[in-house]
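Presented below is the structure to which this report refers.
Just one protein chain is left out here, and the rest sit where they should.
Per-chain numbering from 1; labels A, B and C assigned in written order.
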């Protein structure tokens, strides 16, 4: 095979933790396009209040297309500047050309573009992951519609406890998944733009800064904050909270799927053509998708610790290290939770319920309880 | 000194991470009282719907006083059961006595009491920490009222950037602190009771389970969930989110206080009689309270990782390990954030602003900028 | 009961995460005594090289007794200084009195005392936890001696795989536990003293600083570093590594004990008079000690993240926040791992093996495999 195929490597474990639509929505291209969207929205908003000519804003908007970037050049610039915005603005100015070039990135600083682009990427990933969680909730509801009345033994601390029903179990799952989707959407609806300028006080945007801020927010579908938040990272912490909840929902449901799918319990199983084989044991049916969902969800807590530690350590008007440290942790968190939800949907699509085994286990448990 | 004094040890670093009112509100006594409050609320609610006699509920309520517990006996029971509820219910039944004893803990399981008590403790700590954050926000506002117009050099990535004002800095701090207080209160207002019974399906509470649930929630000032959440831990994840935001606010403000208090910047200082001395350097004035606030806030991300990892790993109808693992991490998180807010209030009470130094630094920065 | 009893509160969940001998070895008293031990060792070493009179060193050593401290006074000093060393040295000077008082803490700074005392506390906890891990390994070996040949079904990804033996399982457990004990002891044998003086360059200790350093190390049973490490925290990272391994060993063994103790597997159980009961289900035998061991072990990763995050963020010659942040995380890590090992010993002391259930499960698995 050709060397170029190898360069397409998104990392050896992308199938676990950078999977599905969220991977694309959080790719380098997606981030760069989001930054360009911020520049376009800024120019449009400044045109609206009369600070730059309308045709300049249009010219800027036309140039804000990631396909037109020279990626190699951009990568060299990132090496030197540590951030994509600097080289991106240079290229954008060259693409716009003429006098209009001078109106690109007007009043803005790299943090405005980076933070606002991040909120845009987060909002897009929120929509995708929430949709996957809703799908999962619907699939759980369908399972419940089919088998909900079936009695089964409830287990606490790993021990047979008292009888319950499959619908009690699926009811908890469905509520957790749907609730996590709602939390993602609510958080996404409150993500604020960052319009602070070079030292985070908004002064560089001039007397109509508030109108410009509002214009940028409206164009990007983001919220208007009560002020710049350059080094006070409440929005980042709010993201950590909502995605932590999504990981909790997928983690719990997949953990419980796996417990019910274990051979010794055997009340559920994943069944799919060709999936779940073993390199050494032909008879096995491994619940691969539930395992992957759990493995992806378990990435979240550590990433959230990194994100929060960084978010809580910002110095002066722009942090020297902790800000940069947020970016990979944030992007991996979006991807891990998106992947976890995606794998869970796959697992639920493969689940088969074994009512006879539920009955048999319940009978064993009742016999032991009666005798104990 | 007497041995008994040593037993009062709350850990050698309690002054950093288990300080102020929150330490008391999250003590063993507070947890046990919260559990007893749950039992009393349950009995009252069951009496209201006619499931137990009203005078029985009154007798139970009277007995639900942590002062009446035999703590030594309880500790022995905890060793055997791994959880306080079992021995607590035994003692409560003995205190109530007679036929009424049989109505104690009716339909309930240890997880109902533990989870609901946890939500009660969290709500109380939320109120205290939110009040401290509001105090801090007010103190920041007062500083700003006094010195807000003062110009100072803004610093990004540690480098002198452009002039800004002290009020721009304090504005960001105030918004972050007040916003974190609001987030704590909002989360606290939605904390749900757990009324699931032995296998988390509510069946043990009988046909009027919904009314009983509502009664318990109203009596404890908690929310009615859309169903049991025994092994789907959305409320725990929501707490992690809100307290992570509080830690972020205190972490950022204290980090920036410390940066501005460094000798080389010197634009702020902590000044207080007797505080901030050195064991080897008599001339030093260390910003001890801001350091302690930062140190306490930095405990939160790791605790949140533990909490989320545990919350995302619940198996069957009651988890075998991850549930127990939540408790110390949750309690330490409440304490760390409460301590951090408390130390920040102390620091802000000591802050003095040096407008001359701000002017001098600004002049140096402008000179360098002009010359560069 | 009297209010004073409540003040003895070591936190509501001390039974899970601050249990056994390690809790005492990491108490406030233990830390203060360790700091005094450092002062005594320093004075003795300085006397040995002729820098202070021998009788002064003896007087200092005599005064270095935590029982003689005024703890209330010390607590007030800690509030003001943010660290125990300042007030401790003041009290020690008063206890020594006369000219000798001037030789207390000679050349030293608070960080020397705090860091070296920490290494002493760590070494003591290492010995206790390693002993518990060795005990656990021996108990596993005893179980294996009794039942090792018994055939059982091996399970991979939760699925019945191929037959194995109980001794294969216990062999892995025993090696993991004994290996973790060895790692703790090796790390403990390399813990270095900190002899850096006020700005971490050793200059304050004069021309014979190396000899003094060696003397302090020998007296405290610690290692001689190749230089001060005030803000380069390799020893802290090494501790995180070794205790992380201990937590991994206990976490894995307890997770597997719990899996084998689940009702559906039933090949092992915890059996002990009075232990493992339920507040709602009289027939249950919950594996409480294994659950507690797992819950304690699961505290470690988050604490290690906090410890490493702090250890990796030291500024200048003594960190403003990250150093203080290390202390509670370190102490909790020592306690969590000590508690986890202690609970595992308790669990193993209660374990009963059910060879008939092993045979029955194996037969079921073989039947399914044959038929699959």
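The rule is short, and it goes like this: a contact is a pair of C-beta atoms (placed from the backbone, for glycine too) under 8 Å apart; a residue touches a chain by one contact, two chains touch by 3 or more.
Keep in mind that this is a model prediction, so the values were computed, not measured.
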Item to check | Candidates B:258, B:319 or B:353 - the one touching the absent chain | outcome: B:258
Checklist outcome for this item: Missing-chain contact among C:34, C:85, C:136 or C:249 belongs to C:249
Item to check | Hidden partner chain, touching residue among A:49, A:127, A:224 or A:325 | outcome: A:325
Item to check | Absent chain, residues of chain A that touch it | outcome: 1, 4-13, 15-18, 26-32, 67, 69-71, 75, 78-82, 84-86, 89, 105, 108-110, 113, 197-198, 204, 254-255, 258, 262, 272, 274-281, 286-292, 294-296, 298-299, 301-307, 309-310, 320-325, 327-329, 331-332
Checklist outcome for this item: On chain B, the omitted chain is touched by residues 155-162, 258-259, 261-265, 278, 281, 283-287, 291, 301-302, 305, 309, 313, 361, 365, 368-369, 372
Checklist entry - Which parts of chain C are in contact with the chain that was left out? => result 109, 111, 154-158, 161-165, 168-169, 171-173, 175-176, 179-180, 183, 198-204, 226-234, 236-238, 240-242, 244-245, 247-253, 255-256, 259, 297-298, 300-302, 304-309, 311-320
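We adopt the following convention: only the chains that are shown with their structure count from here on.
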Next on the checklist: Rounded to the nearest 5 degrees, how far is chain B rotated relative to chain C when their C-alpha atoms are superposed?
Outcome noted: 180
Checklist entry - When the centre of a chain is set as the mean of its C-alpha atoms, what distance in Å lies between chain A and chain B? => result 27
Checklist entry - Between chain B and chain C, what is the separation of their C-alpha centroids in Å? => result 26
Checklist entry - How many angstrom between the C-alpha centroids of chain C and chain A? => result 37
Item to check | Shared-contact residues (touching 2 or more other chains) in chain B | outcome: 109, 198, 204, 255, 298, 301-302, 304-307, 309, 320
